[in-house]
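Below you'll find the structure, written out as structure tokens, and then a few comments.
A single protein chain has been omitted from the complex, and every remaining protein chain is retained in its original position.
And then chain A:
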Amino acid sequence: MASLKDLRNRIASVKSTQKITKAMKMVAASKLKRAQEAAESARPYAERMDKVMGALGQSVANLPGASPLLVGNGQNRTYLVVVATSERGLCGGFNTNIVRAAKRRIDALLAEGKDVKILCVGRKGRAQLQRFYGTRILDTVDMGGTRYVGFSDAARIAERVRVMFDEGVFDVAVLFYARFQSALTQIATEQQLIPVPLPDADQADGLLDAGGDAIYEYEPNEEAILDDLLPRNVSVQVYRALLENAASEQGARMTAMDAATRNAGDLIDRLTIQYNRTRQAVITKELIEIISGAEAL
């Protein structure tokens, strides 16, 4: 049986852990709010981009000489898997879920005889993937220095992916991230980056819903506009994924830290009961000793 002093120390240490997890939960909650706001304010641009892409893509996709970013380079031998995870741990199953989804896909691709290359965004995903696919990891984008994801961060990653595509490093790029649903649920999601997937035809309307039948003039022309938009679209997709990821990470951390705080509370309760019982037992024992000592006289 643990001594009183041991128990006291144990309780003190669990209490300080609880203080930390509680503080982390608060921090995550406020960061989550900020991340959600960022995701919210990024929406107008992405929505408009989608609409224009939809409208233009439909008419251009079938033309010969359409951009490889849109129709692919005619092959699908080599896949680039971009895995976006967090820089820090202590966020529950967040990173594991993304990595697991990516891993499932990678294994399926490998089983089909495809070649797979991996680009990690964030330190945590790399640590987990390295064990299985050490040599397939091309590089890791370190997001450690960025406190809040900006569009320029996403653009840098997208630029890199595009340059690799132009150099023929891969044929198809997919991106893994966690879609934010609520603080409790984040869904590991796969998104195709290159070739750029076109939004559904039924959304293919003008930016401001000008009533469908408005005939546009294009300057310089539809293909040139699309060629200009496609690289931007890749950046926007990456940006959106990073924002979702940031919100998901904070949500997951908040939930994990909340659970940890509650566990610590339970543990403290149990230890306190044990401490009190032990204390009473010690007192009783001392009394018995004194009484039996007195009786012996």
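Simple rule for what comes next: contacts are C-beta pairs under 8 Å (C-beta built on N, C-alpha and C of every residue); 3 or more make two chains touch, one makes a residue touch a chain; residues count from 1.
Please note the rule applied: contacts and distances are computed from a predicted model.
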Identity of the absent chain, which is to be given by its UniProt protein name, from "ATP synthase epsilon chain", "tRNA N6-adenosine threonylcarbamoyltransferase", "Putative zinc-finger domain-containing protein" or "Sialic acid TRAP transporter permease protein SiaT": "ATP synthase epsilon chain"
From A:V14, A:A35, A:V52 or A:V234, residue that would touch the chain that is not displayed: A:V52
Missing-partner contacts on chain A, residue numbers: 38, 41-42, 44-46, 48-49, 52, 150-151, 154-155, 159-160, 163, 166-167, 206-211, 214-220, 224-225, 228-229, 232, 235-236, 239
